[in-house]
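The structure appears right after this line, and notes come after that.
A single protein chain has been omitted from the complex, and every remaining protein chain is retained in its original position.
We just call them A and B in the order they show up, numbering each chain from 1.
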Amino acid sequence: MSVIEDIARPDAPDRWREYRRMWATFRRSHSAILGLIIVSAFLILAAIGPWIVPFPDDAYGAVHFERKLQAPNATHWFGTDEVGLDIYTRVIIGARTTLWIGLTVTGIAVLIGVPLGLLAGMSDGVLREVIMRVTDVFLSIPGLILAIAIVGALGPGILNAMFALALVWWPGYVRLVQAKVLSVRNETYVEAARSIGASRARIIFLHVLPNCTSPIIVKASMDMGLAILGAASLGFLGLGAQPPYPEWGAMISIGKNYLPDWWWYSLFPGLAIYLTVLGFNLLGDGLRDMLDPKQR
Amino acid sequence: MTPRPDVVTGLMTVDALLAGRPDVAREALWHMVLPAIALSLPALASIIRVNRAEMIESLDKDYILNARAQGVGSLRIVAAYALKNAILPTLAMIGLRFGWMLGGTVLVEGVFDYPGLGLYATNAAVSSDFDPIIAVTLVLGACFMIVNLLIDLAYAALDPRVRAQI
Partner (left out) sequence: MSEAMLTLQDLEVHFPTKGGVVRAVDGVSLSLRQGEILGLVGESGSGKSTVGKAALRLIDPTGGQVLIDGTDITTARLRDLKPVRTKAQLIFQDPHSSMNPRMTIKRIVGEPLIIHTAIRGAELDQTVARLLERVGLPAQFLHRFPHELSGGQKQRVAIARALAVDPDLLILDEPTSALDVSVQAQILEFLKELHAERPRMTSLFISHNLAVVRFLCHRVAVMYLGKIVEEGPVAQVFSNPQHPYTKALLSAVPLPEATRGAGRIQLEGDLPSPVDRAQGCAFHPRCPVARKGLCDTKAPPRVDTGETWARCHLIGETP
């Protein structure tokens, strides 16, 4: 119970000093700042998208054959698609879908992977073996293939795609956390905590876990980008979001049939995916330099 | 389109050569160029990145300085001393990237309409036809494991410390 109490009472002024120092490191890297800007822009667009788009009705599908496949112009900045929907609107609204996919997939992966990794790292013998071998089995099949197999079993659709991606993603966290726990739990300060009589829970949550968070945060940031890419891939293959749902991968999936004459159809969603994934990757790189400089 | 040569191995280029049709083989190869580039570029980038970081690190070590001081030539230092140490993490990255590439084939085949295992699995998944998916998953999983085994063996061959553990 005191464990919880302690977590709720962090040493605020000291932490701030530490954060300022980290920020100074982060700021030194141009690419990290670029990543932060892209990710912030993406988050803002996702938040206010529905209120700034010119054709909100186009987001979830309507039909305007009279203005189909128009090249980018003053009214339709990114052009229109084969049923006359405004691609600019759909790309902006797509940011929401994408954010929601990224957060869910990464979130579930962290929620499954981190506790299992902690458990495998802190326990010896059978339990560790079981967890790690199951993890190995998952990791021995390339991620996207496994996701396709799972979607194949469940049927195409955005929810199933997210579920499949989350199922593919957690083993990475088990590996990461287990390896980190194994090194942290042999640190002298963990032995010191035992010598002052700290309970198992206290050692795990106050001494081991906080010293494992940096690589978890870095991986989560990178994985946001990768999960988005994965969901877009499934959408592109027709296994994820189904048109006319505003999802970038699904838009490209149809748009590619209109290449190269109607290039804007797949170009703009493609750029959106590219920028978002790039942003999360640069951000993750910057966080890594900031949080654990040794681990490159 | 030139007619397909007799199927012997199932590999278009090889079959064409066996049938004495280098022109067909060339065309088949030509169709692979773009997908191959698309697949290899991302892997190329991260492999270069890892190798560069490792090279910089190992060129900074004392034994390299020592070798320089003893008059070992620059090329020899880079190739024989530094690369030998940098190659291990690079190999690990190649293994990791190979898995990604296997996943990437699915997409690339989708983009180029290249009739490979990936496209086969995708079409099966879209129509919820489960058996082909399992087959493709197993085949690609086996490929991945074999490549990783090869990389582990290469590791052991290159690093005496790893060799001692086996």
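Observations on the structure shown:
Keep in mind that, in the parts below, contacts are C-beta pairs under 8 Å (C-beta built on N, C-alpha and C of every residue); 3 or more make two chains touch, one makes a residue touch a chain.
This one's a predicted model, so the numbers in the text were calculated from it and none came from an experiment.
Of the chains displayed, those contacted by the omitted chain across the entire assembly are A.
Contact with the undisplayed chain is limited, among A:67, A:96, A:185 or A:202, to A:202.
For the chain missing from the display, the contacting residue among A:34, A:193 or A:217 is A:193, taking the whole complex into account. Remark: the residues of subunit A touching the chain excluded from display are 2, 5-6, 11, 13-14, 18, 187-189, 191-200, 202, 206-207, 210-211.
Criterion: only the chains that are shown with their structure count from here on.
Once the centre of each chain is set as its mean CA position, subunit A and subunit B turn out to be 26 Å apart.
Subunit A contributes residues 140-146, 148-149, 151-153, 155-156, 233, 236-239, 256, 296 to its touches with subunit B in the complex. Those residues of subunit B whose C-beta lies close enough to touch subunit A in the complex are 53, 99-100, 102-104, 106-107, 110-111, 121-122, 124-126, 128-130, 133-134, 136-137, 140-141, 144-145, 148.
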